[in-house]
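Moving on, here comes chain A:
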Amino acid sequence: MNRKECTENTCTEQIQKIFHTAEVEVQREKRVKVKLRADLILPFLAYAKDYMNFKHLAHFSCVDWIEDNEFELVFMLWSYEANLMIMVKTRIDRSNPEFETLSHLWPQAETYEREMHEMFGVNFEGNNRLGEFILEDWEGIPPFRRDFNTIKYSQENFYQRPGREDAQNVRETVSKHSGKEVPDFAKEYSIRRIEE
Partner candidate 1 sequence: MREKETTLYLGPQHPGITGNIMVKLKVAGDTVVKAETHVGYLHRAFEKLMEQRTWIQCFPIVCRICVPEPDPNEENLARAIEEIEVREVPERAKYIRVMVLELARLATYGLWMGGQSGSMGLYTMPQWTVGDRDYIIDLFEELTGGRIYHMYIWAGGVRRDLPEGFTDRVLKVLDYLESRLPDYDNLLFNNAMFRKRAEGVGIIPKDKALEWGVVGPPLRGCGIKHDVRIDEPYEIYDKLDFEIPTAEGCDVWSRALVRRQEYEQSISIIRQVIDKMPGGDYYNKIPNPLTWKVPPGEAYVKTESARGEFGYYAVSDGSDKPRRIHVRGPAYVHGVSLLEKILVGANVADVSFIMNSLGTCPPEIER
Partner candidate 2 sequence: MEINWLKVLGIVITPIIAFLVGVTYGGIVRNITARVQNRFGPPPTQNLWDIIKLYSKKTTINHGVMQHLAPVFAITASITTLYFIPVLRDSKIFVNLSFSGDLIFLLYIMVFGSLGMALGVGQTGNPNAAIGVSRGLSMMVGYEIPFVLSIVAIMIQFQTTSLNELLAVQDKFTNWIIFQSPLAFIAGILAFLGMMGYAPFDVVIAPAEIASGPPSEFGGKYLGLMQTSGSIFTFAKLVLFTDIFLGGAGDFGTLVVKTFLLYMIPVLTGIVNPRFRTEQAIRFFWKWPTAFGILAVLVVVWKE
């Protein structure tokens, strides 16, 4: 239908004409931000792809807003004709994250979904390759959620070589020791060789 070149403003108008509930905002030059209800996302993406020529799914991401108990899904679509990007955002429930797959629109979305399923625990209905992707034999909560403590996990599971904790707070150490004298820990570790 409307295949003429669209700018930020015409694009905004067009989206608002079709999707009344969408909150559209021009973030900056070449970036249009669209906020939508979760169930309208798929129709919107399909519309943007087929009728507004946003052919390129540049990015698909998930942000954990643990304070609001919500996940934010972010889709970036790029139009090669208009050189314009729309950023589509929606929020889904964090305790029971469900969404529909995009892989029939863009085959590469499957990869993003597999990663998001593994890292955030979002379930994408219709994607049959969900499962082990990057991690192996992972038990427990998905690691990219904000409430997963990676330091604690690392300390519990992996051997920590002594000496590490000295250098941990680099800021304090650096500000404490001026450039003149060599700090004690540096002396110690420059002499000691790693053996065993």
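What we mean here is this: a contact is a pair of C-beta atoms (placed from the backbone, for glycine too) under 8 Å apart; a residue touches a chain by one contact, two chains touch by 3 or more; residues count from 1.
Selection rule: all candidates are chains of the complex that A comes from, given by their letters.
The shown structure was predicted, so the numbers you read here are calculated from the model rather than taken from an experiment.
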item: Touch assignment for chain A within the complex, options 1 or 2; value: 1
item: In the complex, chain A residues that touch candidate 1; value: 28, 30-31, 55-59, 61-64, 74, 76, 80, 83, 85, 87, 106-108, 110-111, 133-136, 143-144, 146, 148, 150-151, 171, 175
